[in-house]
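A short write-up of the structure that comes next.
As you look at this complex, bear in mind that one protein chain is not there, while each of the others sits in place.
Moving on, here comes subunit A:
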Amino acid sequence: MLRVLLLTLSVVAIAHAELCKPDAQNAFKVRLSIKTALGDNAYAWDANEEYLFKAMMAFAMRRYSSKSMTQISNILLCNVTDRVSFWFVVTDSSENVTTVPGSEVEAAIRMNRNRINSAFLLSDKTLQFLKITPTLSPPVEPSTPVWLIVFGVVLCLILAGIVFLVVAGIRQRKKKNKESTERENLEEKCEVTITVENGIPCEALDLKAGHINGVFAADNERFTSL
């Protein structure tokens, strides 16, 4: 009786060892980077954490397929290293001899990745299932790009400034023209005497068009001060 028991136990153990080994069929390698993620709050990886992992895997399998009856004892872990990396397989719930196909396990993990990550306080980068690439979430894109809004604001301000300055310049010029015509009208009525040189009022002369003679425009230093 004892011998039969020992035989079955050893068979089971060998079977387990054959099912879960590195690069076995339907086996996945998991790598955790706890210290990177949590720093000082890092927990140690021990048998309890392994139990939690098995529980999460069983949960994922059950959630993925409603008729699955995966138990914690169906999840086999092996080759745990100091890095904290290990291999695991999910065996069939009815017979503990065959493994669940890798595609099903992968789909189950993908579906529940968030829950698995948060159970261990880790993220996609720090809890890696090496054959399963994570689906990255796209960044949030607003309907109008932000830069166009800022561009529009600045553009309106600049255009307003230009229009204001141009209009002010035109108005100033109109005022100047009006003043000079007013003065001519007044001059005709002989009410204001205006300096006239050769029949041309001095204000109408375009001083900018003339050349300044350097000899006569010399500084006051040339003349002895009083």
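To be clear about the criterion, a residue touches a chain if its C-beta (ideal position, glycine included) is under 8 Å from a C-beta of that chain, and two chains touch if they have at least 3 such contacts; residues count from 1.
In the analysis below, contacts and distances are computed from a predicted model.
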Candidate names "Centromere protein M", "Protein prenylyltransferase", "Solute carrier family 6 member 20" or "Vang-like protein 1 isoform X3"; UniProt protein name, chain not shown: "Solute carrier family 6 member 20"
Which residue of A:55, A:84, A:107 or A:121 touches the chain not shown here: A:84
Residue touching the undisplayed chain, where the options are A:115, A:131 or A:173: A:173
Residue of A:6, A:97, A:162 or A:186 touching the missing chain in the full complex: A:162
Missing-chain contacts mapped onto subunit A: 31, 33-36, 81-85, 133, 135-136, 138-139, 146-148, 150-151, 154-155, 158-159, 161-162, 165-166, 169, 173, 206, 208-209, 212, 218-219, 221
